[in-house]
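A single protein chain has been omitted from the complex, and every remaining protein chain is retained in its original position.
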Amino acid sequence: MNIIRHVVTMEVKSRGIECELGIITRADGSAQVKQGNTIVTCGVYGPVEAKSAREKVDKAVVEVIVKSETGLPGPYEKELELLMSSCCETMILTHLHPHTAISVSIQIQSDNGSVIVCMVHALCCSLLDACLPLKTTFSAIKCAFLSDGSMLTDPTTQQEETATSQLTYIIDRKGKLVASHATGSFDTEEYIKGLSVASSTAVHRTDFYRETISRKMSRIKQ
Amino acid sequence: MVLSQTKMDLDFRLLFPEEFIKQILDEGYREDGRSHNQTRSTTLTVGSFKSADGSAVVRIGGTCVACGVKGELANPRAISPKDGFIVLNVEYSLVTGSEKLGAIGGGEKFFSSQSLTQIIQDIIHSSKFINLEHLCIEEGKICWSLNVDVVVLSCDGPVIDACVLAAVSALKNATLPSVEIESEKPLVSMATRNHLKTGQYPLMTSFAIHKKEVSDTNIGVLVDPTDDEAQYCTGIVCIAVTNDQKLTGLYKYGGPAMTSDDIQKCIRKAKKQATILVKLIDNTMK
């Protein structure tokens, strides 16, 4: 089993990311990502043969399941599934695997703020671990604005609860916006400010993914 | 201008719907003759369902959504004894064809009813539209619970925009009977009914994002996409703006990556669209 642990700290103030690949032995790719006390595990299965009802002739079908730490899945989980599956569809080169299905399960193990960020990183790492052909890798960052107008990056749950707005950006390697989940009350300037911060971190995250995979590869060589 | 459709066009449309829409969009037109940032006509009717305490029907092009608000008496939760409840639920009605049936019944729906429920509940709460404390009748004892049921009757385009508009208008239209407490028991008198106290309300505008073939960096943005257009365009952006022009939700789901200029263009358009919808609501509620 290839377990890789390492910590990358950002220039933008955020908690370090800790990643462990291959944590689920029976999945084709898996990863556990920790950011502070937020822990998310993700497993990728496939491409496998799709059920005839769901099958698409020109591309692979991606199914995403999100489970939170407690309780039955509800609207909250369904919305996260929608966000994650839209990321998967954009990231994976689905047309290379027609008639198949790729299923992704994401388990939130503990949520101490910025859970979407952690989910995106876990998703990317496990897709890389599964060796699926990807267009690009994504990274995410969450900003929260407080009532006095100051900005926090990578907020914890307590910080989220006092914030007036919570903006999560999912960006590609070039720092452009791929997906966004922003709630609360905010104005255009705040949103754009958060986006520019997110763009500036993109390159660091790419290094993080590269290092994660290169460590995995060096393990295999040995 | 409306494109004249010959027999050959129609055959081409039938056989290669994606290619057809792609070619039209690349040339800068849309199938129904609109320009890229033109919306379809929106109609709003309020108070048409007498069985509900407040109701609204919204039609945006071929999309039709009905919403009814019914008030019920409930006991407040111990953690928030001053607050009432707003229980919002969105469902695709039977007549649109089942959610699972895919292409046969109204195309595959991008938003599941549950994710619509979550998003709309998020933006209604975060825009501070209704202060839950106003729904309190007696602290810790009794309060109103508003069941806001949004039913999608026909889908052809931005269902989420129509749902938000319907939910907001129905809540603004809603009246609740007055309640007195007599020896711990609530007594409802239907004769005197009062409107809810409402604050800033959210309005949603959706965009579809597609990549133009000509150059890699160029993306096209369609406002108020129809179902067929949304299926070809991989990205969806939904922007919620309150009536005082503050943003209260910005959702983007996949598709081509956007720069901050692209996003700002969308926000400007969403704000402009919000002022139009505010006028529509004001005129209807008069």
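First chain written, first letter: the chains are A and B, and each begins at residue 1.
We take it that a contact is a pair of C-beta atoms (placed from the backbone, for glycine too) under 8 Å apart; a residue touches a chain by one contact, two chains touch by 3 or more.
Here is the rule we go by: contacts and distances are computed from a predicted model.
The chain that is not shown carries the UniProt protein name "Exoribonuclease phosphorolytic domain-containing protein", picked from "Phosphatidylinositol N-acetylglucosaminyltransferase subunit A", "Exoribonuclease phosphorolytic domain-containing protein", "3-ketoacyl-CoA thiolase, peroxisomal" or "GPI transamidase component GPI16". When the whole complex is considered, the residue among B:44, B:58, B:86 or B:236 that touches the unshown chain is B:86. The omitted chain makes contact with just one of the residues B:156, B:229 or B:262: B:156.
Which of A:81, A:129 or A:160 touches the hidden chain is settled by the complete complex: it is A:160. In the full complex, chain B contacts the hidden chain through residues 48-52, 55, 62-64, 66, 68-77, 80, 83, 85-89, 91, 93-97, 101, 104-107, 118, 121-122, 125-126, 128, 131-132, 145, 147, 149, 151, 153-156, 177, 179-180, 185-191, 227.
By our rule, only the chains that are shown with their structure count from here on.
Chain B contributes residues 102, 111-112, 114-115, 117-119, 121-123, 126-128, 234-237, 242, 246-255, 257-260, 263-264, 267 to its touches with chain A in the complex. On the side of chain A, the complex with chain B involves touching residues 53, 74-76, 78-79, 81-83, 86-87, 89-90, 165, 167, 171-172, 174, 176-188, 191-192, 195-196, 199.
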